[in-house]
Structure formats: C-alpha cells, structure tokens
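What you see is the complex with one protein chain gone and the rest in place.
So, chain A:
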Amino acid sequence: MDVILIVQMVGIAIFGAALYTIIGIAPGTDETAVLAPVTLVLVIAGLEPILVLTFFIAAIVAKKLTDSIPVAVAGIPGGVMSAPMVEHAMVLKKYGMPDVSIRKMASGSVIGTIISVPLSLLLATALVPLADVIEQYSSQIFFFGAIFLALMTKNRWFAVLSIVPFAFVIQGLRNLYWELDIVPEDTTVFTSFFLGITIGPVILKLFELLNRRKRRNLPRYGTKEITMRKTKTDKGFPNPFKILDKNETISSAVSSVFGVVTFFMSPVGMTIFLGEMIASRIKDPVKRAARAISSMDGLTNAAYLAGTLVPLIAIGYPLSPTALGPGHALFNAPPVFTYEHNLHHILSLNDFVAATVIGAVIAISITFFITIKYAQQICAFVFKYIPHEAMLGLFFGLVMMLAYMDAGVLNIAGVLVIGLLAGFLHRKGVNYGVQFMTLYAAPWLVGLIF
C-alpha cells in the first residue's frame, strides 16, 4: 500500500467524518436516507473502492457519535437509531445534565467501535466457508428474509401479503422500461427504486399536502421551542474510559459484543431490548439512565459496523439490515458494483482492515473530540441556521436527479409510484427491511410465478 493511497484514505475519512458530524446533528435524519444516496453517488462517480469503504466507515462512526447530541440536548432523536434513547436521555436532561448524557453516549460509541472492528473481522473470516452456498440461493434467501422480517412486524399478515404485489409493481415498471426501449434489456433499474423506497414516507406526506381536506385537518404548530443550558468546556483531550465508570464500561463492552453477534437482526429492536434489560436492574434514576444510554450507544455502533463489515467481507451479499439500508451501495450500485463484482470481490482482507481502521480512527479522533468539546455550539448552529425544508429539498433533489439518470423522464414518475406505494406500506407497518428484501427478490419471485 503506497503513501499516496494512505493520504487519500485519510483525506476522504476526514471529509466523511466532517460531513456526517453535521448531518448527524440535524433532527430526523434517517441513517439509510442520508448515508445511502451519498455513498451511492461516490461509487457511481468512480471513486476508488477502498476509498469508498474508508469514507463509509468514517461517516457511519461520525454519524453514530453525533446523532445522540440532539437527543441529549433537546430530546429530539437525530436519527431512527437514537429514538430508543430519548426516554433515558430525558431523565438526565431533567436533572440538568445533558452534557453528561453526551459524554456517556459518545464514550459508549467509542467502546462499541473499538470492540466491533476486530470482532467483526474475526466473525467474517469464520463465516467465509458459507459464502458459496449463500451466493447460490441469494434470491431465495432474500424472499424468505422478507417473509421472516414481515412476520416480525406488528402488522404481520398485512406485511406478508404486501410482498408479492410490491414485487409485481417493481418488475412491472422494469418491463415497461424494456418494452419502451428506455433502458437496454440487460439493465435492471435498481438504484432509483431503492431511493424511492427510502424516501417513500416523505413522498406520501408531500402528496397528501395536495389534498385540501387532508391539509386542513393536519395538526398545526407554532415554532419548535428548544432551550439549552450553558455548560463549560473542559481542557485537554477527553478519555472515554475516564468518562464512563467501571460498570458502564463493562456493560457497554458486553452490549457491543452482543451487537456484533446479532449483526443480522434489527439494531433498533436489539437496542430497545438490551436497554430495557440493563436499565431495569438499577434503582437510582440517574445511574440507570447513564448506564442505559452508554450501553445502547455502544450496541448501535457495534451493530452498524458489524452489519456492514461481516456481510461485506464474508459473503458479498447484503444480509443484514445495515447492509440492506445505509451500506447497500457497497454491495450493489450498477454499473460500478454488482453482486458478482463489489467490494467483497475487489478488496483483500488487508484492504478491509486498512480502510476500516483508518476510517474509524479518524472519525473517532475528530468527531469524539468535537462532540465532547463543542456539542452545544454545533447544536445551536444547526438549530438556528439549517432549516428542515432545505434538508428535505436536498434529498428530494438528489432522488429526482438519480431517477432521471437511471431511466430518463419517465422514471421520475416511476420513482414517485414506488415512493407512494412504499410510503403507504411503511405507514401500515411494513418496514424498510421487508421492502428492500422484496426489491432484491422481485426478479426471481416474478419469474417463479410466470
């Protein structure tokens, strides 16, 4: 590995960490919605594979470090993953300790990262022998995965029944494009459908605003009140092992191991489950909350890294919620990456280790430092100057552009159709996992019936 490449890796890691330090703080930024499009664009733009992975690791570590900040300061989740922590963070906020929350969460994150990197690499190496079998039956695995995930949701029979019709809509649009010669017969439109599913809930909401009666009946609000208590900043470089006490360090470490091993399960579900299990044993409310949030943050971070790295290194197919969601562009981003030719095939184990370590170390050293020192200032900046409208506009614009790039003007309508349907399903409790698995299994499933 030459020096120039390492310098480039450091550079892209700094870029990823800086970008997602800011995005992480913005409220309501779903991990999949903010990470998948940007990673995808970098892949399609032809960035070197090892740099893409470095960027992704730095981005996800930084995002996981900072999305806990708005939770601690304002009780607003910075992403889907931090939603389960709101309750505990609010306890600390009530006792006037939002800064303690931030420190504990960020330190939990650091422990999660330190544990999950080597452990994921080990687990991945152990799973390599299974790769051939999995590769052969990937469509079937996705289909049964979709059914399995559907059965795990609250509205399970609705979710199960939605799989086949949704697959038909997807294949129907693809066939239409082939028939009209908009895309060549051997090209499968994928990227823009994926993004349509991702921003489906927002698209549905936007369309509802066009309905006058619906619009009138929506609850109206003034402005969102956010107050923060001013805190002093400390000198020197923060040490996560000093911020957490011994018990908190141990339970963060144990939860992180748990997060790695259950990489194929829903990280949000595991976080809620584990958080409740740990919290229920401690009586003192402040200690309980501190223990819960540090462990939960450790787990989410570990689950995210393992969910990306294990399938990527061992299998080459996105067989975890993280790989299916935020990390999907690393597996499939036609024409650059396909299932037969993606990071799994291109990079050696040494490349994986180098990219992961450089990405994680840089993100931790920059973002952890910034998070602990300037959490308040960053929050104040985002809350004061970044309107939510601009964030929504940015993602909407990106999706429109990628839709056009995939299959021209008609595909903008196609992506809206997918988005509306996906948004409707999402509202009925059919989660992203079920929908993404259906998207993957659609060609096989429809081919099976006809």
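To be clear about the criterion, a residue touches a chain if its C-beta (ideal position, glycine included) is under 8 Å from a C-beta of that chain, and two chains touch if they have at least 3 such contacts; residues count from 1.
Simple rule for what comes next: contacts and distances are computed from a predicted model.
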Hidden subunit of the complex - UniProt protein name among "Heme ABC transporter", "4Fe-4S binding protein", "Spore germination protein PE" or "Ferredoxin": "Heme ABC transporter"
Touching the absent chain when the full complex is considered, from A:4, A:45 or A:449: A:45
Touch criterion as defined above, residue of A:201, A:259 or A:419 at the omitted chain: A:201
Touching residue (missing chain; options A:129, A:184, A:222 or A:335): A:222
Of A:90, A:386 or A:417, the one touching the omitted chain in the full complex: A:386
Those residues of chain A which, in the complete complex, touch the missing chain: 27-28, 30, 41, 44-46, 76-77, 201-202, 205-206, 209, 215, 218-231, 380, 383-394, 396-398, 400-401, 404-405
